[in-house]
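All protein chains but one are shown at their positions in the complex.
Letters A, B and C mark the chains as written, and numbering starts fresh at 1 in each.
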Amino acid sequence: MDLKASGTDPSVGQVIAFKSRDFLKWWDGVFEGVLRRSPVGSGVDLVTKDFFNWATRNSIYPLHFGIMCCALEMAVASAPRFDAQRFGVIYRSTPRQCDVLLVNGPVSKKLKPALRRLYDQMPGPKWVIAMGECAISGGPFYNSYSIVPGVDQFIPVDIYIPGCPARPEALIDAFIKLQKLIKENKKGLLTGK
Amino acid sequence: MAEMWINMGPQHPMTHGLWNLRIKVDGETIVDAEPEVGYLHRGIEKICENRTYTQVIPISDRLCYGSSMSWSHLYCLTVEDLMGIEVPERAEYIRVAVLEMQRIASHLMWLAAYAADLGAMIGFIYTMRDREIWIDLLQALTGSRITYNYPRIGGVAHDLPANWDRDALRACDYMDKKLKEYEDLFDGSKVFMMRNEGVGILKKEDALNLGVTGPPLRASGVKYDLRKDQPYSVYPEIDFQPCYHTDRDCYARYKVRMDEMAMSCHIIRQAIKKMPKGKWRVVAPRNGPVGTGLGRVEDPRGEGMMYLVGDGTDRPYRLKIRSPIFVTVSAAPKMLIGYKVADVVAIMGGLDMCIGETDR
Amino acid sequence: MNLFQFCYGLIHWLVDLINNIWYWLGDHLPWWFGNFFTDVGDFARSHAHIAVMAILLEVLIIIIIALINVLNFIWLDRKFMGRMFDFYGPYYVGYRIGGWLQNLADGIKLFVKEIITPAKADRIGFFLGPVIFVGSSFAALVTIPLGWDFYIGTNSGPTVPGVYPGVPASLLIAFMFFAIAPFSILISGWSSNNKYTLIGGMRSAAQMMSYEIPMLLCVASVVLLAGSFSFHGVVAAQHDIWFAIPLFIGFIVFMVCLVAEVEIQPFDLPEAEAELVEGWTTEYCGMRFGLFMMTSYLRGYIGGALAVALFLGGWQGPGFIPDPIWFLTKAYIVFIIVEWMRWSVPRVRVDQILNIGWKRLLPLAMLNLLVAATLKVWGVF
Partner (left out) sequence: MVARQKRTMTGEIEEAPRRVDGQPEESVIRHLLDMFPSTLTDFKKVRDGLLRAKIERRDLYKACKTLRDILGFEHLSMISAVEYDDRFEIVYHITSYSKGLLVELITTTPKDDPSVDSISSIWGGANWQERESFDLMGIKFNGHPKLERILLPKDYVYFPLRKDFKGGG
C-alpha cells in the first residue's frame, strides 16, 4: 500500500479507491487473468475479434487541432463538398475522446511538449496521421531554427499524407488507408493476438 | 468562486490555430487576459534571407493560410518597389481581381469559423460550401487550393484561362444572392444578435493607440482603408467605398466584413470589365539593388507591411514582415476584460485570427 | 391485455414449461430428495415469484425499446443534420440501411477504448458521475407509459374508477428522476479536476435551478386541468382536446425548458464546445463518455415522451394504430423539431440563459398557470 508514501492524510474516499484498485489486481491474478490466458480467452477473442475490429475501424474520431494550412483542408474535408462524415469521421475537441491525432502543420520547438502531451492524453488504441509536408519532414521550413523536422521525431506516425497543403481528398484517402491498416492489424481484446 | 487562470490553448476549439489565451476569471467574468503566441514560429524572416528573391514567393504564400495570395502579392509589391519595376497594366488588374477573390474566400472562412464558434453549425456549413466556388476559381487560375504561388516579381505567373472572367462574373452574381441569405441567417437570428451586440467594445482611441488595423479598426468608426487612402496597384481607378461601422462591437466587425464581401464582388466586376489586353509579366532582374523597399497592402485582416533591405545580391538582406493580427491580438485584453467567458469566442473570433502570419 | 398481463402470462408459461422438469424429478426421486424439487416448482408457480419476474421483464422490455429508440434518434439526428447541411450524414457503415450501424460502431469502439482516470481526479466522484447520470435517466424512463396498456405496473385487474393504472403519481417520480442529472454533472465536473469541467458543472447547476421552476409550473397547470398525478390520468384527460391548445403558452415554455434541461444546442452551455472544450465530459473517455453520449440522447427521448404525454395527447390517435407506435411517432416528431432548432440556432450566453429563465419563462409559466386555473374554475375541464 502506498498510502503512507503519498504523505497526506488519506481521506475515506482515497482508502476505498485504493482498496478497489487492489481488489482489481487480486481479481486479475485469481480469476480474470487466468481466464484471459486460458483457451476461454482465446475463444472469446476468436468470436469477438472481427466485430470489435469492424467497430474500431468504422468510427474514427480525429482530434480537432489545427496548426497551419492543412488545418483549413481538414475543415473543408468535413464540409459538404468532401464530407468525411460519411465514413464516420467526427472531430472531437478533447484528446480524451479521440482515436487519431491529426498533425497538420509544422511543429515548432515551443509546441513540441504540448503536442507530445496531447498524444499522451489520448486513450489507446490510437493512431497518428502526419498531414502535409510540414508534418512529415518540416516542409519548406525543414532547416529553420525553430521547427522540428518531422513529427515522427517524437511521435510514432502511422499514415503520411504528402502534399503542401494536402488536399481534402487526400485526407479522406488517409482515413480509408487507416481503416485498412486497422483491419490488417487485427488484435483480440483479451489475448492481444 | 475565487479567481483563477484558465489556459485556452494551444489546442482549443476557440483558437483556430496555435496560440494560447490565458484568462483570469472571477466566476464567469473575465478580469484579466494575456494572449500568448509563438507556437507556430517558423523563422520565415530568417529563411527568406537565404532564398533568392523568386524563391521567397512560395514561402510568403505560407505566411497566412487564410489569404496567401495577398501576402505573396505584398512581397512582390515590395520587391518591385525595391527594384523599381513597372508592372504591366493587365497584370495589375488580374492581381486586383484575384486579391478581392482571396478577400472573399478569407472572409467566408472567417464567417464559417465565427458561426461555428457561436454554435451555429449551419453557418459553418453554408459558408464553407460557398467558399468552394471561389477556391475553384482560384484553382482554375493557379492550380492550387490554398497556397497559390501566383504573383511574380513584375506581374503574374500566367494569363487567365479561357472563360475564367465569365465564371468570375457568374460567381459574383451568385455571391450577391448568398450574401442576402447569410444576412437572413445571421442578422435575422435573435440569438446571434444577442451574442454580438454590445460585446467586445473597442473604443476608437484604444483602437488607434493599440495599432488595430483592418476590419476591427473600421468597425470602431475609423474610416481608413489602405486601398483608398494609400492606394497601391490599380485601386485608384476602381470605384468603391471603404466599409465602416460605428458600433465598435462584435456585430460591427461582422457587418464590416459582410459589407466588404459585397464590395469585393463589386470590385471584381469592375476589374474584369476594365482589364486591358497585353502583357501580364515583365522579367525582373535576378539581383536587386542596394536600398530599401516598402510594401503596404490592405490584407483581409488588416494592414500588411513588408520592409525589405537589399544588398545588391540576389537574396534579400533583411525582410521584416508586419503582421496585422500580431498587433491586433495584443489589444485583446482591452476588449476581453469585463465580459463573460462565453464572449471570448465572439471577441477573439471577430478578430479573425490567422496564426501563420502572426508567428511568422 | 396490458403489458403486465402479457409478461405475467409469458412468465407463467415459461414457469410451467420448466416446472415439468421439477415435478417430474419430484415424482421420480425418493421423497427426501424429491420434495425439494416439488417445493421449488411450487415456489416458481406462486403469484409473488411470477409477479416479480414479470415486473423485471417489463423493465427489460421498456429499456430495450428505449435503447433501440436512442440508436434511432442518434441516427436520425445525424441524418437529419446531414440533410440540412447539404451532405449525407453516416453513409457507408451499414450501407444497406442508410448508415444506421454507424452509432453501433461508435458505441462498440468506445467500449473497446482504454479508460483513463486522471491522476489528480477525485476517483469516487469521477466514477459516480456517469453512474448517477445513467441511473437516474433510466429510472425516469421506466415510469413513462407508452400506451394505455403498455406501462410498468402490477394492477392487472379491473381498475377502480378514478384510480389509474401504472405507478401511482408517476408524473412526480418521472420529474424527480429527470431533475437529478444536473447534480451528477456537477459531481463529475468538479471531480474531474479540470477548469473547463468545473465551469461546465457550475453552469449546469445554474441552468437547472432556473429552468426547473417554470417547467414544473407548466406541469402543475397540466396536472390542475387533468386532476391526476398519473400519466394515464393526464392522457385520459386529453381525450377531447390536447392540452397544447388551451395551454399554448405553457407548451412553448415547457418545450424551451425541456431543451434546456436535456442540454440541446441553444442551451447546451455545460458542454459548450467552443469555449469549454467538451464541457463537463472533457476528461471522460472510453465507455464512460459513451454512456454520457448515449444518455444525453436518451434524455432527449424522455423529453420528447414527456412533451407528448403532457401536452400532445399521449397515445391517443386513430384507433387502428397500436398505442405505442402512435406515441413513439409523436415523440420522434417532437425530437426532430428540437433537433431542427439545435442545428440552426447559435448558443446563448450564460447570463442570457438565466435572464430568459427568470425574466421571461417564469412569468409566462405563471400566466399559464393562471389560464389553467381560470379554465378549471369555468368548468371547461
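We take it that a residue touches a chain if its C-beta (ideal position, glycine included) is under 8 Å from a C-beta of that chain, and two chains touch if they have at least 3 such contacts.
Because the structure is a prediction, the values reported are computed rather than measured.
Participant: Give the labels of the shown chains that the missing chain contacts, considering the complete complex.
Facilitator: A, B
Participant: For the chain not shown, which residue from B:Glu3, B:Asp26, B:Glu197 or B:Asp229 touches it across the whole complex?
Facilitator: Missing-chain contact among the listed residues: B:Asp229.
Participant: Have a look at B:Asn163, B:Asn209, B:Gln241 or B:Thr313 and name the one touching the chain we're not showing.
Facilitator: In the full complex, the listed residue that touches the missing chain is B:Asn209.
Participant: Please identify, in ascending order, the residues of chain B that touch the omitted chain?
Facilitator: Touch with the absent chain occurs at residues 37-38, 41, 43, 45-50, 80-81, 84-87, 206, 208-213, 222, 224, 228-234, 236-237, 294, 296, 303, 305, 307, 309, 317-318, 320, 322, 326-327, 330-331, 359-360.
Participant: Take the complete complex as the reference. Which residues in chain A touch the chain that isn't displayed?
Facilitator: Missing-chain contacts on chain A: residues 109-110, 143-147.
The criterion applied here is as follows: only the chains that are shown with their structure count from here on.
Participant: What is the shape of the graph in which nodes denote protein chains and edges denote touching chain pairs (line, ring, star, complete, other)?
Facilitator: Here the contact pattern is complete, since every chain touches every other one.
Participant: Relative to chain C, which chain's C-alpha centre is the most remote?
Facilitator: In terms of C-alpha centroids, the chain at the greatest distance from chain C is B.
Participant: State, to the nearest whole Å, the distance from the C-alpha centre of chain A to the C-alpha centre of chain B.
Facilitator: Centre separation, chain A to chain B: 34 Å.
Participant: Can you give the whole-Å distance between the Cα centres of chain A and chain C?
Facilitator: Computed from C-alpha means, the inter-chain centre distance equals 33 Å.
Participant: For chain B versus chain C, what separation do you get between their C-alpha means, in angstrom?
Facilitator: 49
Participant: Give me the residues of chain B that touch two or more other chains.
Facilitator: 12-13, 125, 129
Participant: Out of chain C, which residues touch more than one other chain, so two or more?
Facilitator: Within chain C, the residues that touch at least two other chains are 85-87, 273, 277.
Participant: Where on chain C is chain A touching in the complex?
Facilitator: 78, 82, 85-93, 99, 101-102, 104-109, 111-116, 122-124, 273, 277-278, 281-286, 289
Participant: Can you check the complex and tell me which residues of chain A touch chain C?
Facilitator: Interface residues on chain A, with respect to chain C: 13-14, 16-17, 51-52, 54-56, 58-59, 80, 83, 85-88, 92-94, 96-97, 99, 121, 123-125, 189.
Participant: How about chain A: which of its residues touch chain B in the complex?
Facilitator: Result: residues 63-69, 71-73, 75-76, 79-81, 93, 95, 105-106, 108, 110-111, 114, 118, 140-141, 143-147, 164-165, 167 of chain A touch chain B.
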